[in-house]
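Okay, structure first, notes after.
In this view, the complex is presented without one of its protein chains, the others remaining in place.
Each chain carries a letter (A, B and C) given by its place in the written order, and its residues are counted from 1.
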Amino acid sequence: MTATVVSRNLTAEAAFTAVKAAVEAGAEVGVAVNAAVTDAGGNLIAFLRADGAFLPSGKIAQDKAYTAAGFKLPSGALFDALKGEPAVLTGITTQPRVAAFPGGLPIWDGPHLVGAIGVSGASAEQDDACARAGINAIGLGPNQE
Amino acid sequence: MTATVVSRNLTAEAAFTAVKAAVEAGAEVGVAVNAAVTDAGGNLIAFLRADGAFLPSGKIAQDKAYTAAGFKLPSGALFDALKGEPAVLTGITTQPRVAAFPGGLPIWDGPHLVGAIGVSGASAEQDDACARAGINAIGLGPNQE
Amino acid sequence: MTATVVSRNLTAEAAFTAVKAAVEAGAEVGVAVNAAVTDAGGNLIAFLRADGAFLPSGKIAQDKAYTAAGFKLPSGALFDALKGEPAVLTGITTQPRVAAFPGGLPIWDGPHLVGAIGVSGASAEQDDACARAGINAIGLGPNQE
Partner (left out) sequence: MTATVVSRNLTAEAAFTAVKAAVEAGAEVGVAVNAAVTDAGGNLIAFLRADGAFLPSGKIAQDKAYTAAGFKLPSGALFDALKGEPAVLTGITTQPRVAAFPGGLPIWDGPHLVGAIGVSGASAEQDDACARAGINAIGLGPNQE
(Lines give C-alpha, C1' and ligand atoms only; values in the text may rest on other atoms or scores of the structure.)
Protein backbone atom coordinates (compact mmCIF):
# COMPACT_ATOMS: atom_id res chain seq x y z
CA MET A 1 0.00 0.00 0.00
CA THR A 2 1.24 3.50 -0.87
CA ALA A 3 0.28 5.53 2.17
CA THR A 4 1.28 9.00 1.05
CA VAL A 5 1.76 11.10 -2.07
CA VAL A 6 3.98 14.13 -2.56
CA SER A 7 2.23 17.40 -3.29
CA ARG A 8 3.28 21.01 -3.58
CA ASN A 9 1.81 24.24 -2.26
CA LEU A 10 2.32 28.00 -2.58
CA THR A 11 4.37 29.77 0.07
CA ALA A 12 2.96 32.68 2.05
CA GLU A 13 5.48 34.94 0.33
CA ALA A 14 4.25 33.95 -3.13
CA ALA A 15 0.59 34.28 -2.15
CA PHE A 16 1.20 37.71 -0.67
CA THR A 17 3.07 38.87 -3.76
CA ALA A 18 0.27 37.61 -6.00
CA VAL A 19 -2.60 39.38 -4.25
CA LYS A 20 -0.62 42.62 -4.20
CA ALA A 21 0.15 42.34 -7.93
CA ALA A 22 -3.48 41.58 -8.73
CA VAL A 23 -4.73 44.63 -6.84
CA GLU A 24 -2.08 46.82 -8.48
CA ALA A 25 -3.05 45.52 -11.91
CA GLY A 26 -6.58 46.66 -11.15
CA ALA A 27 -5.40 50.09 -10.04
CA GLU A 28 -3.49 50.53 -13.28
CA VAL A 29 -6.71 50.28 -15.26
CA GLY A 30 -8.72 52.25 -12.72
CA VAL A 31 -10.64 49.49 -10.97
CA ALA A 32 -10.67 48.54 -7.29
CA VAL A 33 -10.61 44.77 -6.81
CA ASN A 34 -10.43 42.13 -4.10
CA ALA A 35 -7.82 39.40 -4.54
CA ALA A 36 -7.50 36.09 -2.70
CA VAL A 37 -5.00 33.24 -2.94
CA THR A 38 -5.60 29.75 -1.57
CA ASP A 39 -3.41 26.66 -1.37
CA ALA A 40 -4.19 23.54 -3.41
CA GLY A 41 -6.59 22.42 -0.67
CA GLY A 42 -8.68 25.57 -0.98
CA ASN A 43 -7.51 27.15 2.29
CA LEU A 44 -6.92 30.92 2.24
CA ILE A 45 -3.29 32.07 2.37
CA ALA A 46 -3.53 35.76 1.47
CA PHE A 47 -6.20 38.36 0.79
CA LEU A 48 -6.28 42.05 -0.12
CA ARG A 49 -9.16 44.43 -0.77
CA ALA A 50 -8.32 47.64 -2.62
CA ASP A 51 -9.59 50.95 -1.23
CA GLY A 52 -13.16 51.33 -2.38
CA ALA A 53 -13.57 47.80 -3.71
CA PHE A 54 -17.05 46.26 -3.51
CA LEU A 55 -17.53 44.52 -0.15
CA PRO A 56 -19.45 41.40 -1.26
CA SER A 57 -16.72 40.85 -3.84
CA GLY A 58 -14.33 40.01 -1.02
CA LYS A 59 -16.08 36.72 -0.40
CA ILE A 60 -16.55 36.24 -4.14
CA ALA A 61 -12.81 36.56 -4.73
CA GLN A 62 -12.24 33.87 -2.09
CA ASP A 63 -14.92 31.67 -3.64
CA LYS A 64 -13.42 32.01 -7.12
CA ALA A 65 -10.03 30.94 -5.78
CA TYR A 66 -11.61 27.98 -3.97
CA THR A 67 -13.47 27.01 -7.14
CA ALA A 68 -10.36 27.20 -9.33
CA ALA A 69 -8.31 25.19 -6.81
CA GLY A 70 -11.07 22.65 -6.23
CA PHE A 71 -11.93 22.03 -9.87
CA LYS A 72 -8.40 22.68 -11.17
CA LEU A 73 -9.57 25.03 -13.91
CA PRO A 74 -10.48 28.68 -14.47
CA SER A 75 -13.70 29.52 -12.65
CA GLY A 76 -15.21 30.85 -15.87
CA ALA A 77 -14.32 27.67 -17.75
CA LEU A 78 -16.38 25.70 -15.25
CA PHE A 79 -19.50 27.56 -16.34
CA ASP A 80 -18.68 27.06 -20.01
CA ALA A 81 -18.11 23.35 -19.49
CA LEU A 82 -21.51 22.91 -17.89
CA LYS A 83 -23.72 25.31 -19.81
CA GLY A 84 -25.13 22.62 -22.06
CA GLU A 85 -26.43 20.70 -19.06
CA PRO A 86 -28.90 22.88 -17.11
CA ALA A 87 -29.34 20.45 -14.22
CA VAL A 88 -25.61 20.12 -13.61
CA LEU A 89 -25.03 23.84 -14.09
CA THR A 90 -27.70 24.74 -11.57
CA GLY A 91 -26.54 22.10 -9.13
CA ILE A 92 -22.91 23.10 -9.14
CA THR A 93 -23.30 26.87 -9.32
CA THR A 94 -25.57 26.91 -6.28
CA GLN A 95 -23.09 25.03 -4.07
CA PRO A 96 -21.65 27.06 -1.17
CA ARG A 97 -18.21 28.53 -2.01
CA VAL A 98 -18.53 27.66 -5.71
CA ALA A 99 -18.26 30.73 -7.97
CA ALA A 100 -18.38 29.63 -11.60
CA PHE A 101 -17.62 32.89 -13.37
CA PRO A 102 -14.40 34.55 -14.58
CA GLY A 103 -11.78 35.84 -12.21
CA GLY A 104 -10.53 32.61 -10.63
CA LEU A 105 -7.47 30.79 -12.00
CA PRO A 106 -5.65 27.70 -10.81
CA ILE A 107 -1.92 28.14 -10.23
CA TRP A 108 0.35 25.40 -11.56
CA ASP A 109 4.02 24.75 -10.96
CA GLY A 110 4.70 22.55 -13.98
CA PRO A 111 2.59 19.42 -13.40
CA HIS A 112 1.58 20.33 -9.82
CA LEU A 113 -1.50 22.30 -8.80
CA VAL A 114 -0.11 24.52 -6.04
CA GLY A 115 -3.02 26.85 -5.34
CA ALA A 116 -5.37 29.32 -6.99
CA ILE A 117 -6.12 33.04 -7.21
CA GLY A 118 -9.50 34.73 -7.30
CA VAL A 119 -10.19 38.35 -8.19
CA SER A 120 -13.51 40.15 -7.96
CA GLY A 121 -14.77 43.70 -8.19
CA ALA A 122 -14.50 44.70 -11.83
CA SER A 123 -15.67 43.28 -15.19
CA ALA A 124 -15.16 39.60 -15.97
CA GLU A 125 -12.32 40.46 -18.32
CA GLN A 126 -10.68 42.82 -15.86
CA ASP A 127 -10.96 40.36 -12.96
CA ASP A 128 -9.38 37.70 -15.13
CA ALA A 129 -6.58 39.99 -16.26
CA CYS A 130 -5.83 40.92 -12.65
CA ALA A 131 -5.72 37.24 -11.68
CA ARG A 132 -3.24 36.59 -14.48
CA ALA A 133 -1.13 39.52 -13.34
CA GLY A 134 -1.04 37.98 -9.87
CA ILE A 135 0.19 34.64 -11.22
CA ASN A 136 2.73 36.30 -13.51
CA ALA A 137 4.21 38.15 -10.56
CA ILE A 138 5.29 34.88 -8.95
CA GLY A 139 6.66 33.27 -12.08
CA LEU A 140 4.09 30.49 -12.30
CA GLY A 141 1.25 29.81 -14.72
CA PRO A 142 -2.50 29.13 -14.97
CA ASN A 143 -2.03 25.96 -17.02
CA GLN A 144 -0.67 22.51 -16.19
CA GLU A 145 2.56 21.74 -18.03
CA MET B 1 -53.31 2.27 16.82
CA THR B 2 -50.29 1.06 14.92
CA ALA B 3 -47.47 2.85 16.65
CA THR B 4 -44.46 1.70 14.64
CA VAL B 5 -43.40 0.56 11.21
CA VAL B 6 -40.51 -1.66 10.26
CA SER B 7 -37.74 -0.05 8.23
CA ARG B 8 -34.61 -1.41 6.67
CA ASN B 9 -31.21 0.19 6.24
CA LEU B 10 -27.86 -0.51 4.67
CA THR B 11 -25.14 -1.94 6.89
CA ALA B 12 -21.80 -0.24 7.31
CA GLU B 13 -20.23 -3.14 5.47
CA ALA B 14 -22.47 -2.69 2.45
CA ALA B 15 -21.99 1.06 2.40
CA PHE B 16 -18.23 0.68 2.60
CA THR B 17 -18.23 -1.86 -0.22
CA ALA B 18 -20.37 0.40 -2.38
CA VAL B 19 -18.21 3.54 -2.08
CA LYS B 20 -15.11 1.47 -2.80
CA ALA B 21 -16.73 -0.09 -5.88
CA ALA B 22 -17.88 3.32 -7.13
CA VAL B 23 -14.41 4.82 -6.82
CA GLU B 24 -12.88 1.79 -8.54
CA ALA B 25 -15.40 2.03 -11.37
CA GLY B 26 -14.24 5.59 -11.89
CA ALA B 27 -10.59 4.57 -11.88
CA GLU B 28 -11.31 1.97 -14.55
CA VAL B 29 -12.43 4.68 -16.96
CA GLY B 30 -9.75 7.11 -15.86
CA VAL B 31 -11.72 9.50 -13.64
CA ALA B 32 -11.23 10.35 -9.98
CA VAL B 33 -14.52 10.55 -8.14
CA ASN B 34 -15.94 11.10 -4.67
CA ALA B 35 -18.52 8.58 -3.47
CA ALA B 36 -20.90 8.78 -0.53
CA VAL B 37 -23.50 6.38 0.84
CA THR B 38 -26.25 7.41 3.25
CA ASP B 39 -28.92 5.43 5.05
CA ALA B 40 -32.63 5.86 4.25
CA GLY B 41 -32.66 8.83 6.64
CA GLY B 42 -30.02 10.67 4.63
CA ASN B 43 -27.27 10.24 7.25
CA LEU B 44 -23.79 9.49 5.95
CA ILE B 45 -22.52 5.93 6.44
CA ALA B 46 -19.46 5.83 4.21
CA PHE B 47 -17.43 8.22 2.08
CA LEU B 48 -14.36 7.95 -0.12
CA ARG B 49 -12.50 10.54 -2.20
CA ALA B 50 -10.17 9.17 -4.88
CA ASP B 51 -6.64 10.57 -5.14
CA GLY B 52 -6.86 13.77 -7.14
CA ALA B 53 -10.67 14.02 -7.15
CA PHE B 54 -12.16 17.52 -7.16
CA LEU B 55 -12.50 18.79 -3.59
CA PRO B 56 -15.88 20.58 -3.89
CA SER B 57 -17.29 17.36 -5.32
CA GLY B 58 -16.89 15.68 -1.95
CA LYS B 59 -19.77 17.66 -0.54
CA ILE B 60 -21.67 17.34 -3.82
CA ALA B 61 -21.45 13.53 -3.67
CA GLN B 62 -22.90 13.63 -0.17
CA ASP B 63 -25.62 16.03 -1.31
CA LYS B 64 -26.57 13.77 -4.23
CA ALA B 65 -26.92 10.80 -1.91
CA TYR B 66 -28.99 12.85 0.52
CA THR B 67 -31.20 14.03 -2.34
CA ALA B 68 -31.72 10.52 -3.74
CA ALA B 69 -32.51 9.11 -0.30
CA GLY B 70 -34.73 12.01 0.64
CA PHE B 71 -36.79 12.15 -2.56
CA LYS B 72 -36.54 8.39 -3.23
CA LEU B 73 -35.49 8.88 -6.83
CA PRO B 74 -32.37 9.48 -8.91
CA SER B 75 -30.99 12.96 -8.26
CA GLY B 76 -31.09 13.76 -11.99
CA ALA B 77 -34.73 12.68 -12.25
CA LEU B 78 -35.65 15.29 -9.65
CA PHE B 79 -34.55 18.08 -11.99
CA ASP B 80 -36.45 16.57 -14.90
CA ALA B 81 -39.58 16.17 -12.79
CA LEU B 82 -39.55 19.84 -11.84
CA LYS B 83 -38.32 21.59 -14.94
CA GLY B 84 -41.80 22.48 -16.15
CA GLU B 85 -42.42 24.42 -12.94
CA PRO B 86 -39.74 27.12 -12.63
CA ALA B 87 -40.78 28.34 -9.19
CA VAL B 88 -40.68 24.85 -7.72
CA LEU B 89 -37.46 24.01 -9.53
CA THR B 90 -35.71 27.10 -8.19
CA GLY B 91 -37.09 26.60 -4.72
CA ILE B 92 -35.99 23.00 -4.45
CA THR B 93 -32.64 23.16 -6.21
CA THR B 94 -31.46 26.01 -3.98
CA GLN B 95 -32.20 24.15 -0.74
CA PRO B 96 -29.13 23.27 1.31
CA ARG B 97 -28.00 19.67 0.70
CA VAL B 98 -30.24 19.25 -2.35
CA ALA B 99 -28.30 18.36 -5.52
CA ALA B 100 -30.75 17.73 -8.36
CA PHE B 101 -28.41 16.46 -11.04
CA PRO B 102 -27.14 13.02 -12.11
CA GLY B 103 -24.91 10.91 -9.88
CA GLY B 104 -27.23 10.16 -6.99
CA LEU B 105 -29.30 6.97 -6.89
CA PRO B 106 -31.62 5.56 -4.26
CA ILE B 107 -30.84 2.03 -3.12
CA TRP B 108 -33.78 -0.36 -2.85
CA ASP B 109 -34.02 -3.79 -1.30
CA GLY B 110 -37.18 -4.99 -3.03
CA PRO B 111 -39.93 -2.68 -1.78
CA HIS B 112 -37.77 -0.99 0.85
CA LEU B 113 -35.68 2.15 0.40
CA VAL B 114 -32.55 1.27 2.36
CA GLY B 115 -30.24 4.16 1.50
CA ALA B 116 -28.67 6.02 -1.40
CA ILE B 117 -25.37 6.58 -3.14
CA GLY B 118 -23.97 9.78 -4.59
CA VAL B 119 -20.98 10.12 -6.89
CA SER B 120 -19.35 13.35 -8.09
CA GLY B 121 -16.21 14.37 -9.89
CA ALA B 122 -16.69 13.29 -13.52
CA SER B 123 -19.32 13.76 -16.24
CA ALA B 124 -22.98 13.27 -15.44
CA GLU B 125 -22.95 9.93 -17.27
CA GLN B 126 -19.77 8.76 -15.57
CA ASP B 127 -20.96 9.78 -12.11
CA ASP B 128 -24.17 7.89 -12.71
CA ALA B 129 -22.36 4.80 -13.98
CA CYS B 130 -20.10 4.80 -10.92
CA ALA B 131 -23.12 5.06 -8.65
CA ARG B 132 -24.68 2.06 -10.40
CA ALA B 133 -21.44 0.12 -9.99
CA GLY B 134 -21.57 0.86 -6.29
CA ILE B 135 -25.10 -0.50 -5.98
CA ASN B 136 -24.32 -3.55 -8.11
CA ALA B 137 -21.42 -4.41 -5.83
CA ILE B 138 -23.81 -4.99 -2.94
CA GLY B 139 -26.43 -6.94 -4.87
CA LEU B 140 -29.20 -4.37 -4.59
CA GLY B 141 -30.85 -2.07 -7.13
CA PRO B 142 -31.75 1.55 -7.88
CA ASN B 143 -35.44 0.79 -8.46
CA GLN B 144 -38.27 -0.23 -6.15
CA GLU B 145 -39.55 -3.71 -6.84
CA MET C 1 11.41 34.19 -3.87
CA THR C 2 10.55 30.57 -3.09
CA ALA C 3 7.13 30.16 -4.69
CA THR C 4 6.25 26.64 -3.58
CA VAL C 5 6.99 24.09 -0.87
CA VAL C 6 6.78 20.32 -1.07
CA SER C 7 4.18 18.67 1.14
CA ARG C 8 2.83 15.17 1.52
CA ASN C 9 -0.70 13.77 1.87
CA LEU C 10 -2.43 10.48 2.61
CA THR C 11 -3.67 8.42 -0.31
CA ALA C 12 -7.31 7.36 -0.60
CA GLU C 13 -6.21 3.77 -0.09
CA ALA C 14 -4.50 4.58 3.21
CA ALA C 15 -7.42 6.69 4.43
CA PHE C 16 -9.89 3.95 3.58
CA THR C 17 -7.80 1.32 5.33
CA ALA C 18 -7.51 3.51 8.43
CA VAL C 19 -11.24 4.18 8.88
CA LYS C 20 -11.99 0.49 8.44
CA ALA C 21 -9.36 -0.49 11.01
CA ALA C 22 -10.65 2.10 13.47
CA VAL C 23 -14.23 0.83 13.20
CA GLU C 24 -13.06 -2.77 13.57
CA ALA C 25 -11.03 -1.87 16.65
CA GLY C 26 -14.22 -0.52 18.15
CA ALA C 27 -16.15 -3.67 17.27
CA GLU C 28 -13.52 -5.80 18.99
CA VAL C 29 -14.25 -4.08 22.30
CA GLY C 30 -17.97 -3.92 21.67
CA VAL C 31 -18.45 -0.27 20.73
CA ALA C 32 -19.88 1.22 17.55
CA VAL C 33 -17.86 4.21 16.36
CA ASN C 34 -17.65 6.70 13.52
CA ALA C 35 -14.23 7.22 11.93
CA ALA C 36 -13.05 9.98 9.59
CA VAL C 37 -9.74 10.66 7.88
CA THR C 38 -8.76 14.02 6.38
CA ASP C 39 -5.73 15.17 4.44
CA ALA C 40 -3.24 17.66 5.90
CA GLY C 41 -5.49 20.50 4.72
CA GLY C 42 -8.44 19.22 6.73
CA ASN C 43 -10.43 17.95 3.73
CA LEU C 44 -12.28 14.64 4.19
CA ILE C 45 -10.86 11.62 2.37
CA ALA C 46 -12.71 8.70 3.98
CA PHE C 47 -15.50 8.12 6.49
CA LEU C 48 -17.24 5.10 8.00
CA ARG C 49 -20.03 4.84 10.56
CA ALA C 50 -20.45 1.47 12.28
CA ASP C 51 -23.89 -0.10 12.48
CA GLY C 52 -25.66 1.49 15.41
CA ALA C 53 -23.09 4.23 16.02
CA PHE C 54 -24.37 7.54 17.42
CA LEU C 55 -25.45 9.83 14.58
CA PRO C 56 -24.15 13.19 15.91
CA SER C 57 -20.80 11.50 16.44
CA GLY C 58 -20.39 11.30 12.67
CA LYS C 59 -19.81 15.04 12.46
CA ILE C 60 -17.80 14.95 15.68
CA ALA C 61 -15.43 12.36 14.21
CA GLN C 62 -14.91 14.63 11.20
CA ASP C 63 -14.38 17.65 13.47
CA LYS C 64 -11.82 15.78 15.58
CA ALA C 65 -9.86 14.88 12.46
CA TYR C 66 -10.04 18.49 11.23
CA THR C 67 -8.86 19.72 14.64
CA ALA C 68 -5.94 17.28 14.80
CA ALA C 69 -4.87 18.13 11.24
CA GLY C 70 -5.33 21.86 11.74
CA PHE C 71 -3.51 22.15 15.06
CA LYS C 72 -1.08 19.28 14.35
CA LEU C 73 -1.71 17.61 17.70
CA PRO C 74 -4.13 15.19 19.37
CA SER C 75 -7.54 16.80 19.78
CA GLY C 76 -7.49 16.01 23.51
CA ALA C 77 -4.06 17.59 23.93
CA LEU C 78 -5.48 20.86 22.60
CA PHE C 79 -7.87 21.04 25.55
CA ASP C 80 -5.10 20.19 28.01
CA ALA C 81 -2.84 22.85 26.52
CA LEU C 82 -5.49 25.53 26.96
CA LYS C 83 -7.20 24.59 30.21
CA GLY C 84 -5.22 27.08 32.29
CA GLU C 85 -6.49 29.95 30.13
CA PRO C 86 -10.29 30.09 30.29
CA ALA C 87 -10.66 32.84 27.69
CA VAL C 88 -8.57 31.00 25.10
CA LEU C 89 -10.16 27.67 25.92
CA THR C 90 -13.66 29.05 25.48
CA GLY C 91 -12.71 30.90 22.33
CA ILE C 92 -11.13 27.96 20.57
CA THR C 93 -13.51 25.22 21.69
CA THR C 94 -16.52 27.16 20.42
CA GLN C 95 -15.10 27.58 16.91
CA PRO C 96 -16.99 25.71 14.17
CA ARG C 97 -15.35 22.37 13.28
CA VAL C 98 -13.05 22.49 16.32
CA ALA C 99 -13.49 19.48 18.65
CA ALA C 100 -10.96 19.69 21.47
CA PHE C 101 -11.48 16.34 23.14
CA PRO C 102 -9.89 12.89 22.75
CA GLY C 103 -10.37 10.81 19.63
CA GLY C 104 -8.54 12.90 17.03
CA LEU C 105 -4.91 12.24 16.16
CA PRO C 106 -2.61 13.80 13.58
CA ILE C 107 -0.94 11.37 11.18
CA TRP C 108 2.74 11.90 10.51
CA ASP C 109 5.01 10.34 7.91
CA GLY C 110 8.33 11.06 9.59
CA PRO C 111 8.63 14.85 9.61
CA HIS C 112 5.56 15.45 7.43
CA LEU C 113 2.00 15.96 8.63
CA VAL C 114 0.03 13.95 6.06
CA GLY C 115 -3.48 14.00 7.52
CA ALA C 116 -5.45 13.13 10.62
CA ILE C 117 -7.98 10.64 11.94
CA GLY C 118 -10.97 11.30 14.17
CA VAL C 119 -13.06 8.71 15.99
CA SER C 120 -16.24 9.33 17.95
CA GLY C 121 -18.98 7.25 19.53
CA ALA C 122 -17.46 5.59 22.57
CA SER C 123 -15.51 6.72 25.66
CA ALA C 124 -12.61 9.14 25.28
CA GLU C 125 -10.14 6.31 25.88
CA GLN C 126 -11.88 3.99 23.43
CA ASP C 127 -12.15 6.66 20.73
CA ASP C 128 -8.47 7.38 21.13
CA ALA C 129 -7.54 3.70 20.99
CA CYS C 130 -9.57 3.23 17.82
CA ALA C 131 -7.85 6.23 16.23
CA ARG C 132 -4.47 4.72 17.08
CA ALA C 133 -5.56 1.41 15.57
CA GLY C 134 -6.45 3.25 12.39
CA ILE C 135 -3.02 4.85 12.16
CA ASN C 136 -1.23 1.60 13.00
CA ALA C 137 -3.04 -0.13 10.15
CA ILE C 138 -1.32 2.09 7.62
CA GLY C 139 2.15 1.91 9.11
CA LEU C 140 2.38 5.56 10.11
CA GLY C 141 2.36 7.29 13.50
CA PRO C 142 0.65 10.01 15.57
CA ASN C 143 3.94 11.79 16.38
CA GLN C 144 6.35 13.82 14.28
CA GLU C 145 9.71 12.14 13.90
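Criterion: a residue touches a chain if its C-beta (ideal position, glycine included) is under 8 Å from a C-beta of that chain, and two chains touch if they have at least 3 such contacts.
Just so we're clear, the structure is a prediction, and the values are computed from it rather than from any experiment.
Trainee: For the chain that's been dropped from view, list the shown partners it touches.
Mentor: A, C
Trainee: What residues on chain A make contact with the chain left out of this view?
Mentor: Missing-chain contacts on chain A: residues 11-12, 15-16, 20, 23, 43-51, 55, 58.
Trainee: If the missing chain were put back, which residues of chain C would it touch?
Mentor: Listed in rising order, the touching residues are 5, 41-42, 66-67, 69-72, 85-88, 90-92, 94-98.
The rule is simple: only the chains that are shown with their structure count from here on.
Trainee: Just how far, in Å, is the C-alpha centre of chain C from the one of chain A?
Mentor: About 30 Å, centre to centre.
Trainee: Between chain B and chain C, tell me the centre distance in angstrom, where each centre is the average of that chain's C-alpha atoms.
Mentor: Centre-to-centre distance between chain B and chain C: 26 Å.
Trainee: Please output the residue numbers of chain C that touch at least 2 other chains, ranges allowed.
Mentor: Only 11, 43 qualify.
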